[in-house]
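The chains shown are only part of the set, and none of them has been moved.
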Amino acid sequence: MKLWQERRRLDRRVETFTVGDDPEIDLELVEFDCRASIAHTKMLRSIGVLNAAEARSLETELKNIIALHRKKKFKIGVEDEDCHTAIENHLTRRLGAAGKKIHAGRSRNDQVLTAIRLWSRLKLRQIGTRLQVLVKTLNLLSRRYRNAPVPGYTHSRKAMPYTVGKYFAAFADAFRDDLRFIESVSRLTDQNPLGSAAGYGTTLKPDRDLTTRLLDFRKTQRNELYAQNSRGKFESLILAALSQIMLDIQRLASDLILFSMEEFGFFRLADEFSTGSSIMPQKKNPDVFEIARANFAVVHSAYLQVIEILKGLTSGYHRDLQKTKEPLIRGVKNTLETLQIMTLALKGLRVDVARCRSACTDEIRSAARALDLVRRGVPFRDAYRAIARTVGVRS
Amino acid sequence: MKLWQERRRLDRRVETFTVGDDPEIDLELVEFDCRASIAHTKMLRSIGVLNAAEARSLETELKNIIALHRKKKFKIGVEDEDCHTAIENHLTRRLGAAGKKIHAGRSRNDQVLTAIRLWSRLKLRQIGTRLQVLVKTLNLLSRRYRNAPVPGYTHSRKAMPYTVGKYFAAFADAFRDDLRFIESVSRLTDQNPLGSAAGYGTTLKPDRDLTTRLLDFRKTQRNELYAQNSRGKFESLILAALSQIMLDIQRLASDLILFSMEEFGFFRLADEFSTGSSIMPQKKNPDVFEIARANFAVVHSAYLQVIEILKGLTSGYHRDLQKTKEPLIRGVKNTLETLQIMTLALKGLRVDVARCRSACTDEIRSAARALDLVRRGVPFRDAYRAIARTVGVRS
């Protein structure tokens, strides 16, 4: 039964429509809601709303739910609406009055906020770790091929000589910046909303700093309405940061798809990372990089979904915000998977140093040749023109 | 086993990553692929690739798969990659050589294209039907309240007198235009790609017009590369049209949320369509309309996912395109559900005619008063200024 339900019956189709995928999505959040509920329980004990025995039994049962959940034995039904209701219903079933007391001083609004914040914080840490592994892999490739010459391209045409090592290092630097960006977003969003209730606080005078300490938040999000208004906003910050990671990944993937074409032959993908065709027996396809490239759109459109939900909403909670949950989870999971697979695929990548070298044809040294003249005192623009006259311009 | 697999083993993590949700998503397509495969079978029979007995047994077994599927007994495993492979594997298991023959003259590329086209065509028809029901419901409301005065707003301020009837009629007209738009997109995308194979045809000289007739397509998509290049493009056309429907729905929902606030009181939502709060006992919330409003973002971000996947891709199939399937299905299903629930919610809507009328305060007749002067020969701009001097401007 829903928490607010008693007097009225909700039309079954309306119920299905408004609840949507929440029971399924919320499985991600069960553990985090239980942890937040434990902190809330301790706080309620500290201000005397719960007695010692009630607090103890609630804590024990909340830990029990976590254990059940890990064994995939904690269920959320459509009639429960979401994990928060399922948890309260479970507690009341098991503990009676104590269960009925836990919702004092909070609303589902701050409960959802808190669970999502805790979940996001953990996930951003995992993403940070995977970014670091990816950077390490790129650094390794960078060192291994630091002396391998390869043409640098501008306008999709050979431009100047570069090295394969520096090529990989360019991406190591990009992902390092992404890591820093993730960290700053993580810091910015690490604020405790618990106790802000429906966005306007309660008359219960909760000790919000206590839950901040217990849940290890960087700070209490003091203003209750801002706690609520940051729903969606913080999700969009996180997804904007993930979009940056995916933007670099799709570029790396695009490069690897291009330069592993037989017409270039700079890279080769390991056999166990290539797929075939249902009709052309000879094909060996770079599907891993193609899916990685497409995943940019998966993550970025999740960002856009959140942004477009927020546009036009006034302050305070609106049910619209429920639809920011799924894109957040989708974006995070997709980024995690893609980071892992890119690292793996890079490890399986072969560099054909000979083909890289032989692609460094003479004309890409024209700029260097102009600079040779510069070093002998010729003004650059004159040197440029002198060399230009000697080169057969290639299409 | 995958169709192209034999010699090489794909890394398990790569397999999971590239296959993604396809086995689950493809359940939507099983029936449509079977129907297309029946047409393909008849075509192969007509050009002599299959004998009569083979064709017959394939048809029977494909119908059998449809039947199994409807009983939810047809499974697609990760090792099958997608429904197309699962179907071919099933046919081969049951029929031996005949099963191994069915893929002649086609590729998974045109198979996927065809199944999605058939699926989309049906879904667009269903959407069309639901649009018509919604229009009918709005027309009913329009007639019922054709004489109920209500203020029209501009800049979120009362502007001029209007009627509740015309208010509903405005949305009937909008959805009628959306219907026409859906129909033109449906017509445009009703092209048969079957036989275009991987995007470059085959040497088999298939009778493509035969499958066009059998599957009741409006035309054969003659150029094989265009058949492939229209993957994603046609999905984006459909999703652009659905976005228009959702754009109107979110506006209607926004209006109903606003004007059912107690501060206006023009509309009231039936009890069985309202939800409550976990903390505030007095609340009665318009969640149906809030979710409907948010669903605009769900559908429109699906459109954007498709568009962003396409950006930068060259001609021909890329595995990236696999990721256009899920947003299409998501967008279509969401639109169907939202249309249904909006119709339902409109039927449960009460109009408070007295409050609508009493909101028509005197100052909103200022323009009419200026036009009274005009009818007596005063130039409009002078009349406007004369009235302006008499009205106390309201904030």
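Going by the order they are written in, the chains are A and B; count residues from 1 in each one.
Just so it is clear, contacts are C-beta pairs under 8 Å (C-beta built on N, C-alpha and C of every residue); 3 or more make two chains touch, one makes a residue touch a chain.
Owing to the predicted nature of the structure, the values given are computational and were not obtained by experimental measurement.
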{"item": "Complete-assembly copy number [criterion: all chains share one sequence; 2 shown]", "value": "4"}
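Everything below uses one rule, namely that only the chains that are shown with their structure count from here on.
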{"item": "Chain A and chain B, separation of their C-alpha mean positions in angstrom", "value": "28"}
{"item": "Residues of chain B that touch chain A when the two form their complex", "value": "2-5, 8-11, 13-14, 17-18, 20, 84-85, 103, 106-108, 197-198, 202, 254, 271-281, 283, 285, 287-288, 290-291, 293-298, 300-302, 304-309, 312, 318-323, 327, 337-338, 340-341, 344-345, 348"}
